[in-house]
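For this view, one protein chain was removed and the others were kept in their places.
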Amino acid sequence: MGNKNTNQSKVDLVYRKKKNAEEMKHQLISFGLMIGLTFVAFLTIASEDVGNWFAVPFILLLAVIQVAFQLYYFMHMNQKGHETPALFLYSGVFVAFITVLAFLTIIWW
Amino acid sequence: MEPQKMTAETFPASPEKATLEGKNKFVGFWLFLGGETVLFASLFATYLALKNSNAGGAKTTDMFDLTLVFIATMLLLTSSLTSVYAMYHMKNFAFKKMQLWLGVTVLLGASFLGVEIYEFYHYVHAYDFTITSSALGSSFYTLVGTHGAHVAFGLCWITALMIRNMRRGLDLYNAPKYYVASLYWHFIDVVWVFIFTVVYLMGMVG
Amino acid sequence: MIRKWRVYSLFLLLTLVLAGCGEPYLSTLKPVGEVADKQFFLTVLSTLIMVLVVIVVSIIFFYVIIKFKRSKVGEDTIPKQVEGNRNLEITWTAIPILLLIILVVPVVAYTLELGDTSAMDKKKRDPEKTLVVNVRASLYWWEFEYPDYGIVTSQELIVPTDQKVYFKLKASDVKHSFWVPSAGGKIDTNTDNENKFYLTFDSKRTKDAGEYFYGKCAELCGPSHALMDFKVKTLSQDEFLGWTKKMADYKKPTSTKDLALEGEKLFKEKNCLSCHAVEPGDERPEAARTAPNLATFGERTKVAGIKDMNKENVKAWLKDPESFKPGNKMTGTYPKLNDSEADALYEYLKGLKIE
């Protein structure tokens, strides 16, 4: 099983640990933001003052942002080597989008 | 051939992609998630088309309870963070810590599932709202239930991984498996974000 | 020798095509109204474009497969390995796009035009100018309701010529599709909602086409889908108004023949009346109208939409509808009939006419 990492030095290891910690920090921040976005979404709906014409697109936008955090930070799509995953995920999102669009527009007419 | 025992030094930076098997799992699983996206889209679309078809029964505005959904959301979101944390420890070759945080993930996930089951139970008994009562019921339970089934499957999967590798520790054979399971778990969270937004929050405003 | 044979076969093909140009009461190639005309125009236009495409491709095709045969080129020659050609690529992208644009413009225009049913929803609709017919498809029969006149007929659709006839369509059990080929394309009758569209019938051409037009169910709906036919009769606008009056004033035909009276009695006793109405002004709700209205049965040209109208066929239908139309909804819903009962019922049914 061609493992070519046997010669990694200690220095390397320290560097990697630092990088991992850095990444974890980003992930913590995005978690905080996600929680925040969730709060805002729930509050928007819970409050009586916000009109639906605004609330619905707004919470949808929040959901999209939150999901982007989830994908790019938690699922590492911000890292290299995720070109193929991104291609296929977005193709899926494209099909998903036109499916939902069609069902919202031409099922009941 | 058994994969060789590793140390923190020999453990590669991206253990999930260090072997060809790992690379294949990684790509294959992402592809699978692309397909899952479309599967859930079909269910979402159907729900959206039928969400006002309550056939005279309870409406979404009558039933949904924001507090409950909020608790469920927090549980699942947090479990996403704990599983990220577990992957952080995996990369640092800290097997025990990884297992620990996966354990926390499983507990959070299980509580989420508990809340959801309670919620369904409540709808059935308080509102007579079942999968057969109307097209709304059918599409609601199918969409949310499919998500719930994914949660349940994810729990079993992660638990099985934890038990299976308890003694063995981390190596390049099981690292991709852990990684992929955590991807799955995040994806479940992604779907939930849309469920709480599209089904529950939008369901509250009618 | 081979030449001659080729010419001969081409002729054969042509005669086959021409001679078989379909029957005027059934063929889309014999349009009898504006709607069918438009669709026929699109058919011809698209065919012409397609023939052009086929000819061009065929010329290149035959050229290359004849010219570059190995026996001509030589066993061992290795052709130049050409990568491609930018200008050619552009040409064969651009020309098809142009051809498609020629096609797309009328297609979109007609699609929008044929989909315009706003006239039937107008508040102040004049039923004489814009007639609306409610079509209801059921396993395996058709009901036509004229809401403006309070008339219900079955199996035979009566329409005025030279005006747009609007239809509101739906199905009562499974999906069907309403199609009168010579008058225009089809539209589905769904179980969930009503569909709307219109057809037109040209007075001159309908005369030439014969007694009536064939209507078909065009969506698979069960074993007897193939037999779910209906007939369309056209009347001039005046005749049509006359017809609606007669139908509205429908009086039960009073027969003097004993056999017919016997049949009328049987019709009640044998449970027929629980499904079939014998008056065009059927006031029961739709859901209760579970069988074809028989008020004008005596004038039909076909039994159950499919078999020629004669004593033999009517009796056979009454005794065993299953043998005519497998899976129909009448089979087994009434007590068995013996020969004389069937005779009596035939006599009675035959007398059901406007006059």
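Should a chain be cited, it is by its letter among A, B and C, assigned in written order, with residues numbered from 1 in that chain.
In this text, contacts are C-beta pairs under 8 Å (C-beta built on N, C-alpha and C of every residue); 3 or more make two chains touch, one makes a residue touch a chain.
Just so we're on the same page, contacts and distances are computed from a predicted model.
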Undepicted complex member, UniProt protein name, chosen from "Heme exporter protein C", "Amino acid ABC transporter permease", "Cytochrome c oxidase subunit 1" or "Na+/H+ antiporter subunit G": "Cytochrome c oxidase subunit 1"
Contact set of chain B toward the excluded chain (per top definition): 1-3, 20, 23-24, 27-28, 31-32, 34-36, 38-39, 41-43, 46, 49-50, 52-55, 131-139, 142, 160-161, 164, 173, 177
Absent chain, residues of chain A that touch it: 1, 84, 88, 91-92, 94-95, 98-99, 102-103, 105-109
For chain C, the residues touching the chain missing from this view: 16-17, 20-23, 26-29, 36, 38-39, 42-43, 46-47, 50, 53-54, 57-58, 60-61, 64-65, 68-70, 73-74, 77-85, 88-89, 92-93, 96-97, 100, 103-104, 107-108, 110-112, 114-116, 171, 173-175, 177, 179, 181-182, 184-188, 190-193, 195-196, 214, 216-227, 306, 326-327
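The rule we apply is simple: only the chains that are shown with their structure count from here on.
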Gap in Å, rounded to a whole number, between the CA centres of chain C and chain A: 54
For chain C, residues contacting two or more additional chains: none
Residue numbers on chain A that touch chain B, as the complex places them: 1-3, 5-6, 8-10, 13, 16-17, 20, 23-24, 27-28, 31, 34-35, 38, 41-42, 44-46, 52, 55-56, 59-60, 62-63, 66-67, 70-71, 74-75, 81, 84-85, 88-89, 91-93, 95-97, 99-100, 102-104, 107-108
In the complex with chain A, residue positions of chain B that touch it: 1, 3-4, 8-14, 17-19, 27, 30-31, 33-38, 40-42, 44-46, 48-49, 66, 70, 73-74, 77, 80-81, 84-85, 88, 91-92, 172, 183, 186-187, 189-190, 193-194, 196-198, 201-202, 204-206
